[in-house]
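All protein chains but one are shown in place.
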Amino acid sequence: MIESIPLQVEPSAITDAINNTWILTVSFLIFFMHAGFAMLEAGQVRAKNVANQLTKNLLTWSVGVTVFFFIGAGISGLVGGSPFTESLPYLADDASGYIGWLYGAVFAMTAATIVSGAVAGRARLRAYVTYTFLLAAIIYPVVTGITWAGAYLQIGDAVFHDFAGGMIVHGMGGIAGLTAAWILGPRMDRYDADGTANVIPGHSMTFAVLGTLMLAFGWYGFNVGTAAAMYETEAGMMAYNGAVLGRVAMGTTIAMAAGAMGAGLVAWLRTGKVDTLYVANGLLAGLVGITAIPDTTHYLGALLIGGLAGAQLPIVFSFVEKRLKIDDVCAVFPVHGSAGILGTLAFPFVHYDLGVPLAEAALTQFVGVVVIAGWTVGATAVVWYALKATGQARVTPEHERDGLDLSEHGVDTYPEFGDEEGVVADGGR
Amino acid sequence: MIESIPLQVEPSAITDAINNTWILTVSFLIFFMHAGFAMLEAGQVRAKNVANQLTKNLLTWSVGVTVFFFIGAGISGLVGGSPFTESLPYLADDASGYIGWLYGAVFAMTAATIVSGAVAGRARLRAYVTYTFLLAAIIYPVVTGITWAGAYLQIGDAVFHDFAGGMIVHGMGGIAGLTAAWILGPRMDRYDADGTANVIPGHSMTFAVLGTLMLAFGWYGFNVGTAAAMYETEAGMMAYNGAVLGRVAMGTTIAMAAGAMGAGLVAWLRTGKVDTLYVANGLLAGLVGITAIPDTTHYLGALLIGGLAGAQLPIVFSFVEKRLKIDDVCAVFPVHGSAGILGTLAFPFVHYDLGVPLAEAALTQFVGVVVIAGWTVGATAVVWYALKATGQARVTPEHERDGLDLSEHGVDTYPEFGDEEGVVADGGR
Partner (left out) sequence: MIESIPLQVEPSAITDAINNTWILTVSFLIFFMHAGFAMLEAGQVRAKNVANQLTKNLLTWSVGVTVFFFIGAGISGLVGGSPFTESLPYLADDASGYIGWLYGAVFAMTAATIVSGAVAGRARLRAYVTYTFLLAAIIYPVVTGITWAGAYLQIGDAVFHDFAGGMIVHGMGGIAGLTAAWILGPRMDRYDADGTANVIPGHSMTFAVLGTLMLAFGWYGFNVGTAAAMYETEAGMMAYNGAVLGRVAMGTTIAMAAGAMGAGLVAWLRTGKVDTLYVANGLLAGLVGITAIPDTTHYLGALLIGGLAGAQLPIVFSFVEKRLKIDDVCAVFPVHGSAGILGTLAFPFVHYDLGVPLAEAALTQFVGVVVIAGWTVGATAVVWYALKATGQARVTPEHERDGLDLSEHGVDTYPEFGDEEGVVADGGR
């Protein structure tokens, strides 16, 4: 037997290991949200467009993360005031920095993938991939550059607050989706000549709810994982970040629950039925609603914001469908856009220890929302108008009628099921 | 360059961070079991009742976790002997305490969601939600109050042992489900006038097996996550809890494997075929069987208990179906109830270093099972009889025939597939 010598270790090695295994774990969970989005969106489209939706999700991640690696992460740093080179770990050959890069990338790709749900059933694959490229390279990095990286949105002592991306990721994605869907125009037969909206139900509620619950699982990583496990105090001590971790975990839970109940209640009051898809999307809207503010929100605030985020869903969805006449197939604006804006604006009113004048905080949040929304709408509109002007935005009516699975991918998602003829003939009604 | 000062850290900050990131990670996994239950149950019901089942699962979590936050957790503490206020983190504004609350909540919601599988296809949504409210507020908290919180079940030196909720969570849920299904009566056409049972197969084996494997994934969190990563020794040292973590991980693995093999073997001996659903549910029964005792069970004990838990599944299922004539749609009693009881009662016989007289331990386990089962049957029966007496328990025969998706939720889960007429006409035969 060899006499054992006690192990020695630097405290910083321990805290680095704890924080980074935590970051890696939550990054994996956030990555898993792509599986959730794929199922949620696949379930909400017609059977003839499922493979197209799935392919868009696979390529959002594949193209987007590559572009974000080589370009996007650097643009974010550049906009935020750092040298380009410091923002790209590969330029510095900083291997351990790749963990932080992946962590940023999974947030970026969440914003990107939201758009695919809005433009489902008629956007050309190459148009969507082109937009994803630009979103990952520039559009999203500019948003993070002026917020998380640069913290430019500041009025007096109030700094724009968005803890985990309620506005920066989800609001941005929902607004981008609405803009793209608006420029692209509705699916055929979605509206009659007199403007009456026709419902085109998705092909599988089961996949939609599966996706919802997978997303909620990943969202715990998204929100709670934004809190470090240990942090350095001003006194130079490393401390356990339990209060933030706990408050975020609780707020995320309560808001998602309230979102599902709020949406279900409004649906029930309006129709006498508890629409399953509203409950599912309401749960997600509740999560979006709290995402900007779980670190500072009182439990009653989480209940309120989550409930409102759920309750606004059926109403905003109707408004978008019937008044704006925008065919937002997977309801990405009511789920990610308006719910994200709601939570972000609510910040000073549910924060029980604000520390700055309420008016300053409220104004900063408002300005932040306006700036992010304005940039997103503008940049997205430029891209999709350019695609539209060159005839690249949308598949032909014949291809849309036959389904994008056949025309864009040459596959039949369910070759043994369904009545393809009927589906094709009536445009899904 | 600034001269770097070595970081300083309290050991308790490190152990708190390690233990709590572990608890959060496993809590997320246990939350994911709701996605598993949703898929397992959706796969085992008719296509016309899928959205209903999914909505019940979404609302179990949403309503249940809110009720458990404001009431249930406090009832558990109160029953266990603590002041109500100490049991509810929000009353003390104890932000880091929310982590422990969430951890308790995901166990509570597992018990709640099991019931929905038993009452599928005919329980009214409002009846189910009412029961879920009461389960989360009182019925389940009383069970944890007398066990984990209060440790009242004690005979001599033997304390009732249920490590991760084999009886407290799964046994309780399975018994509650059986009781509710018994009071509610079977689905129409489930039994002929002469009492012959008709099989009503689920609509998708794929979703059922998907749910099974998602549950098994989450179960690692459920069981292994019940062991802390580090614990305080009597000497005041913090020590690594490797022996418990390892034994639980192994026992969980071996018992689930044995459960699948046991159920498959019995099915094969009885019919000459290896029924897929029995193998899947057997895997789950093996997991339930070990859940009360993975910390103390020898590997051969895990193999035995898992195997028996699997093997009893087809037999108990037949007994419930053919003798008791209870329509337990998703087999929740054989999977969660009898398997949980089996493992709990087996505790002293597979514990290789018991430390107390075997008779005392066996009697304590028996008394614990009887007390929990008695309370669960009684409380559940009162609620469902009250619902039945007021005509709120069950949908009308017309609604049942048409499917709950249409009548309760106004949706069609698979609008492009299936032959709805045929399904409606023959009640699933």
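A and B are the chain letters, set down in written order, and residue numbers restart from 1 in every chain.
Here is the rule we use: contacts are C-beta pairs under 8 Å (C-beta built on N, C-alpha and C of every residue); 3 or more make two chains touch, one makes a residue touch a chain.
Keep in mind it's a predicted model, so treat the numbers as computed, not measured.
K.L.:
Give the residue, chosen from B:A92, B:A243 or B:A359, that touches the chain omitted from the document.
P.N.:
Among B:A92, B:A243 or B:A359, only B:A243 touches the chain that is not shown.
K.L.:
Across the whole complex, list the residues on chain B that are touched by the chain not included here.
P.N.:
Contacting residues on chain B, toward the hidden partner: 10-12, 14-15, 18, 21-22, 25, 29, 46-47, 201, 203-206, 209-210, 212-214, 216-217, 220-221, 224, 229-230, 232, 236-247, 249-250, 253-254, 256-261, 264, 271, 273-277, 279-280, 283, 299, 303, 414, 417-419, 423.
K.L.:
Going by the touch rule given at the top, which residues of chain A touch the chain that is not shown?
P.N.:
5-10, 12-14, 16-18, 20-21, 24-25, 27-28, 31-32, 34-35, 38-39, 42, 50-52, 54-55, 57-59, 61-63, 65-66, 69, 89-90, 94-99, 101-102, 105, 125, 204, 207, 405, 408-417
Following the convention adopted for this analysis, only the chains that are shown with their structure count from here on.
K.L.:
Any idea how many Å lie between the Cα centroids of chain A and chain B?
P.N.:
Taking the average C-alpha coordinate of chain A and of chain B, the gap between them is 32 Å.
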